[in-house]
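Of the protein chains in this complex, all but one are displayed in their positions.
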Amino acid sequence: MNAKHIIGMVMTVSLATASASVLAGSHDSKLEAKATAIIKRDFRDKGIAKADRVNQDALQAACSKYEDDVPDKLKAKLEAAQAKEIKWPADGKYMGDWKAGEKLAQSGRGMTWSDKPEDPAGGNCYNCHQLSAKEISYGTIGPSLRNYGNKKGMKEEVQRSVYGHIYNAKAYNACANMPRFGHMGILSEAQMKDLVALLLDPESPVNAK
Amino acid sequence: MNTDKLASMLLVLAFAASGAVQAEEKAVSDSEKIEQYREMISDGNPADFDEMRGEELWKKPGGPKQASLEKCDLGKGAGVVKGAYAELPRYFKDTRMVQDLESRLLTCMTTLQGIPEEEITAKPFASDKKPSDISSLASYVVGQSKGIKMAVSTKHPKEKEAYQIGKLIFNYRAGPYDFACSTCHGTSGSRIRMQDLPNLNTKEDAQTAYTSWPAYRVSQGLTRSFQWRLNDCFRQQRFPEPKFASEATVALTMFLAVNANGAEYAGPGLKR
Partner (left out) sequence: MGNPMKIRASVKDGVTEVKVLMQHEMETGLRKEADGTLVPAWFITEVKVQHQGRTVLEAQFGQSISKNPYLLFHFKGGAAGEKVAVTWVDNKGDTRTDEATIAA
């Protein structure tokens, strides 16, 4: 994606949210309560996806209410609350095996009602990000992470930040699109370390020249 | 993907920051290929068979009451099928509800034909093994709105409310992945893997997307209804299952249908 395209996209996004908030006007809390009640009534258990998944935590509720454009003050508060919940690796190490990371990144499975409880969840990374140059089937909802390690280096603070983003992207940007892989128990500590390695390890295809 | 192109792409990726531009061109050509394929078989859409099956079901006496559905009122008067889908969902006085096509068919099948509701909602979608009557009926009805402009009303207070609730559902983030419909369908020009994603907040994308459903899915060999489309979106959203023809699904359909107003209805469509 070239710079012009990005600017174009950013403009569209901000315009869209602007018009959306005009339409919504002041939030109609009565209507919101009604919508929430309808959702709670109209969804049911299927497979591993239980009905209580529609119950929102404070972050989900705030992002929904403001259509992902929460006021700055609230945003900072939400992010701080998420950051507090990050469980950092006890051994102080953030890097695992990039090969295992690549496999995880490829897998888009996990947590749907058609997945079995014993099926391991994948990282879903390529659904939204470009990573290895060899994989041309990548999504563009998230930024390209191609050459990420080449750009950022491997300092411990970088490793820690990447681990934190994977564990809970919302600690850095409250209404980010990215799931909270550690916070929600989607991936294990070891799996998240493998993904850190996929991004930062010089041997990883993400950083292949 | 031909190897020459791959090689040139890798070269560009290695030497220039504009690598992604090249990749984007590749993506376009893939969608173009799909578009070409679609055009090639557009006059051979297997959804036609489902429409035929639906028409037969509509006209043939059925259910415990051995009645046909020819007295079913889809909003334009009893038995009027032509153009009915282009004005759905809408408010119905007899049920005092806003109903989409499938919810309305459910009403007609239970009241006119006497089929128990649970019997229909237990398996509302077609499978490899068995077609679904309500889904085939939907294929027939939508086919009768081909070429007609979408004109879904929000005049009735209940219709307006359904639209607003649908919009809230569209933006409702929940579940283990924190996804809302808008997470994938709220920005323009993005994709999951190679799959282009329509931005359903914009008129243009909503029109193209909405008017091409229901659709025959080549990869599944089945014609899929709009309720199925929503159901499978929620599956991928990691939500629990929306109840068939429930108020939540109708409200969401209302939001999407109104966003598509003005476009010519073009279904049943054909998807990969």
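By letter and in written order, the chains are A and B; residue numbering begins at 1 in each of them.
In the analysis below, a contact is a pair of C-beta atoms (placed from the backbone, for glycine too) under 8 Å apart; a residue touches a chain by one contact, two chains touch by 3 or more.
What you see is a predicted model; the values in this text were computed from it and never measured.
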Among the chains present, which touch the one that was left out?
B
Which of these touches the unseen chain: B:D48, B:E70, B:D196 or B:D232?
B:D48
On chain B, what residues meet the omitted chain?
41, 43-46, 48-49, 52, 218, 221
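Please note the rule applied: only the chains that are shown with their structure count from here on.
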Centroid of chain A to centroid of chain B, CA atoms only: how many Å?
27
Could you pull out which chain B residues touch chain A in their complex?
1, 6, 9-10, 13-14, 18-21, 23-24, 26, 161, 164-165, 168-169, 171-180, 182-184, 186-195, 197, 199, 201-202, 234-236, 238-243, 246-249, 251
Could you please specify the touching residues of chain A with respect to chain B in the complex?
1-2, 5, 9, 12-13, 16, 20, 28, 31-32, 34-36, 38-39, 41-46, 49-56, 59-60, 63-64, 67-68, 108, 111-114, 126-128, 130, 133, 136-141, 144, 146, 170, 177, 179-180, 184-186, 209
